[in-house]
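Omission of a single protein chain aside, the complex is shown with its protein chains in their original locations.
Right, subunit A next:
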Amino acid sequence: MAKHGTAHFIAQRITALALVPLAIWFVFALLSHGGDTRADLMEWIAGHPWSVAIPLAMLVLVGFYHMRIGLEVIIDDYIHKPDLRGMLHFLNTFVALVAGAIALWSIIAITLIA
C-alpha cells in the first residue's frame, strides 16, 4: 500500500482494535479447549455459532489481514531490491489469503460435519 499511508495507518489501527478483545477471548477459550479431543473441539465450535465459530472466524480473518499489512511495512522498511521486495509483497498477500481461506473453510466444514 505504498503511497496510501493514511488508509494503511487507519486499517492497521482498526484491525488492531478489533483484535484486542478477540485475542483475549481466544487465549481464555484455548485454556478450556486447547487439549480437547477432536469430537469435543468440533462440538464446541459447531455448537456455539455466535459465541465461538464467528469470533474464531473473525480472529483469523481480521488477524491475517492485520498481519498482511503489518508485514508489508516491514518488507518496505528492510528490503531495498525492487524485484525481491515485489516478490515478497506477492508472497505475503498469497500466504495471508490462502491461510485465511483454509481457516475459514475449516470452521465452516467443522460446523457442517459436527
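Just so we're on the same page, a residue touches a chain if its C-beta (ideal position, glycine included) is under 8 Å from a C-beta of that chain, and two chains touch if they have at least 3 such contacts; residues count from 1.
To be clear about the criterion, contacts and distances are computed from a predicted model.
Per the UniProt record, the chain missing from the shown structure is "Succinate dehydrogenase cytochrome b556 subunit", taken from the list "Branched-chain amino acid transport system permease protein", "Molybdate ABC transporter, ATPase subunit", "assimilatory sulfite reductase (ferredoxin)" or "Succinate dehydrogenase cytochrome b556 subunit". Among A:A7, A:I54, A:M87 or A:I102, only A:I102 touches the chain left out of the display.
Take subunit A: the residues that touch the chain left off the picture are 13, 16-17, 19-20, 23-24, 27, 31-32, 34-35, 38, 41-42, 56, 60, 63-64, 67, 70-71, 74, 95, 99, 102-103, 105-107, 109-110, 113.
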